[in-house]
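What follows is a single structure, and I will ask about it in a moment.
Every protein chain of the complex appears in place save one, which is left out.
Up next is chain A:
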Amino acid sequence: MAEIKEDEEDARPPRISRDSSNKEKNSGRCVYINEGDRYPDLYCNNRVSNTKYNLWNFLPKNLWEQFGRFMNKYFLLIAILQLWPLITPVNPASTWGPLLLIFSVSACKEAWDDYNRYKLDKQANERMVWVVKKGVKTRIQAQDIHVGDIVWLREKDEVPCDMILLGSSDPQGVCYIETSTIDGETDLKTRVVPSPCIGLNSELLHKIKGIIECGYPDRDIRRFDANLRLFPPFIDTDYFPITVNNTLLQSCFIRNTEWACGVAVYTGNETKLGMSRGLPSPKLTAVDAMIDKLTGAIFVFQVVVVIILGFAGNAWKSTEADKLWYVHYPKAAPWYEFIVIPLRFELLCSIMIPISIKVSLDLAKSMYAKFIDWDLHMYDEKTDTPAVATNTAISEDLGQIEYILTDKTGTLTENLMVFKKCCIKGSCYGDSTRDAVKDPALLRALNENDPEVLKFLTVMAVCNTVVPSRSPNGSISYKAQSQDEEALVSAASHLRVVLLNKAANCVEVSVLGAVLEFDILDVLEFTSDRKKMSVIVRERQTGELKLLTKGADEAIFSSVHNDQQVRRVAEIVDQYSQMGLRTLCLAWRDIREEEYHDWSRKFKEASSSIVDREWKIAEVCVLMERNLELLGATAIEDKLQDGVAETIESLRDAGINFWMLTGDKQLTAAQIALSCNFVLPEPQGQLLYVQGATQSDVGASLERVLRTMQISSTEHKYQDVAFVIDGLALEFALKYYRQLFAELASLCRTAICCRVTPSQKAQLVHLVKSWEFRTLAIGDGGNDVRMIQEAHVGVGISGREGLQAARAADYSLAKFRFLKRLILVHGRYSYNRSAFLSQYSIYKSLVLCFIQIFFSFVSGISGTSLFNSFSLMAYNVLYTSVPVMASVLDKDIDEKTVLQHPQILKYCQAGRLLNPSTFAGWFGRALFHGAVVFLITMHVYVNEKSEMEEVSLVALSGCIWLQAFVVALETSSFTTIQHIAIGGNLVAFYIFNLVASTVKWGGMYTIMFRICSQRAYWLTMLLIVGAGIGPIAALKFFRFFYRPSLINILQYRERRARVTEANATSSSNAASATSSGSTSSSQRAAQDEESSSVYQPLLLSTKDRTKRQ
């Protein structure tokens, strides 16, 4: 390499004219290497900013966001109306206080989060990095990096922006990075210096000049299409294509490499990471939606009440109030007079929608999430992973799941691949007792230097992206992105074909002790469309060119040369699949030198194209991957996780429908589906296949399957029918036969979709969602992320394929089997609790509101508030909030019972605890209780006792007493906390009011002492409780005994079981002799059964079911 003179350097780079900068706008950006300071304003600097607000816009922006919600707008409107003293029934502080409190709490939370983001950003922005400025290496803050700057990094450094690698300490130009912050994958990835730059020493790298063309910034972290051209005196060649393999993306870490340097191409918030950032839109649960609907209904009711009372009030005023000389209405009324009374009633009724409902729901939701985080039953000791609820707001939805769409590999299975069997040139190795690596026949063949076996093993060892790393003691460990590849390479090394070393474009393999070296010329990477990968290698010793290929059977079979018989291998592959093994076919072919030359040019062209690169490459690859010589097939086992079958069975009993979406083969998928209870085996269950390679085939097949399904559902021939569809057929079905497919899917509780792509997975989730079902998607890998984000609830398994899915998910679990507990226990309880909490919150406000409305009829419909400001404010905030919050600990039935009778989940799925009719019940109860409190108070406190402040406090305490009893009546299990909350709250109410009654300037001065000393007061309270609770309790008990819900039956059984458990067990021996006929309806027989087995499963179908392995 020639030395560069200063003047040359200055003269060389072409000036950017106005034209060229315009051109940039069209095709992306041109980055001039080492010219960072030249056009500092063209691109943003490297200042990272994740903050949502700054100091100036925080208040307006935050308020704007908070007032985006209907409820907040409503509260603000009410609070503003209250500022008008003519209409406000109470002190405006009673609304402004809580409102400001709530707003400032959520604003503070936002501000705190934003401040933390700001601190992290600041840390990243002010980190010092070495950057070449004017040919000299200087240390600057990371935020001052400009596009075009050359950045130097050392081992363990974090990459400050998106860069193209120009040099590394490795002579081959390899650099290792860890990308866990981007995609969650913890293995080391290799990045290589583009070949024109290989071998440049650090001095030259200070002076390097060139141009990089790259696209506009985007968020795809797996693609990077750019071209590099160096200016003379560096190799002044054509454009050199740059892929993601030549890049260092922001926030990766440099590992195992002493130093690396690169040129910044995307900076600041324009990096791949910066672009893909952004908060996902919040998910709204079905419960939230229902609450919104009910709140809307209440609002309508409120408006109706206001209009009616407003009219009545105005009418009364014009006819009666004028005669009341002591009210002294002015003769001439202002123009707005007619609206005053309606607005007064609006304010009086405004507590119908309490501010507290949102606060208590949010609080409860974060409790549910905490319970999930804390749950030791969902903690995996082996990997030290607890369950994590990333999204704290959607726990109720877990209890309402109707469809689960699950990935297979890594989710249902361990993703721990073991090389089980193989088939080499028609002979099979490995059987049920022995893995292939221990098969004596294979070992014998190996010892005999069978060339076919050696070819086979060589492909296994070379055709992959595995990185061998040698530990100090000489043993070699493999790091791979794909578990299958790792299994293949390890198996090959067990068979003495060891992958020793892998540099940028050279592989060393020891074959039976002899070291062979291969130059890797090209890697035809695996894509989900091609379903195969190949490498083109040149054997160093012989100079022979070879194409080594591995891939899915159909992908390989179609490119095998014509005269070869694939029948035998295809049969074996089918056999393997039926055993639930994952199969791959291996093939190779020799390449002539000139053929390669031709092809290589085309390949290069394709790889350097900026538009449609992937598609163009795939087209070129087809040219090379043909006329293959089929070597054989491998079979890898992926074991099922523990408890998968039981989990799926319980969840299916709970009425949840399962769809399996997998990239695997049809047969493998079907086999796994059978072994994990997706479908019952043959006599009871049936799998129907939707197949076809063309549109019409698929259509016909769909119709046929649908007909079968309809017949079987009317004849009850099978208990269980499922359909199986593959990716291709699915594409046709979704495109042309959507209606038919929807019909089919609605008939089927189970579906198996195989060979589907990530986007098809997301499409399917979207499809099921569009039928108004609550969906849960569960997966473990990057290919599941889209599906997880699409579903109502996304669950990620933090497994071997990295944390990508777990990061994107709402909940992350260590094992699939925890799903059962997550849904049945946490989901169900959360739903039940929120259902109670929300309806109760509205109920308690309604009670107070109804009293106010009733009172308006005895106060001349003038809008007088019976209660004073302090009571109104404290009622929702202090007096009634605590007992209801204790209901987040309530359990209607035990966890154990729920897990035993998963069917009970159907109550939650159907939304039976929170719907307009249950709410109507609460509404009626509020009306009844309001009437009870009002009538009793107004009839006891008459004549000389009829003093406003006293009556007000008597009515209020009547409400508080009722609330305590209502909460107690609706609570199923009383822990210490509930006792304290309910009882303590009542005591606290009195203490509070007694204290308030000592304040001389307050309106309540001495009132509480006064009424507490009246015997009539206590008799009134007792009467209110008796009259208010009696009918409700009677109704509840009647239902419990004579029209029990399924929950009631289980509650009763569970409680009786506990009593019998506590009693002597001796009686059970005698009783167990009598047969336990579960259909007997006589009490005696039922009791016998009770005592004979406390936790006998009630589910008859479970007994019938034969467990399959």
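Note that in this section a contact is a pair of C-beta atoms (placed from the backbone, for glycine too) under 8 Å apart; a residue touches a chain by one contact, two chains touch by 3 or more; residues count from 1.
The criterion applied here is as follows: contacts and distances are computed from a predicted model.
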Protein name, per the UniProt record, of whichever chain is missing from view ("Cytoplasmic tRNA 2-thiolation protein 2", "ALA-interacting subunit", "glutathione transferase" or "Ribosomal RNA-processing protein 42"): "ALA-interacting subunit"
Option touching the unshown chain, where A:134, A:567, A:592 or A:1015 are the choices: A:1015
Residue touching the undisplayed chain, where the options are A:447, A:713 or A:770: A:713
Which residue of A:350, A:413, A:577 or A:657 touches the chain not shown here: A:657
Sole residue of A:275, A:321 or A:476 that reaches the chain not shown, by the stated touch rule: A:321
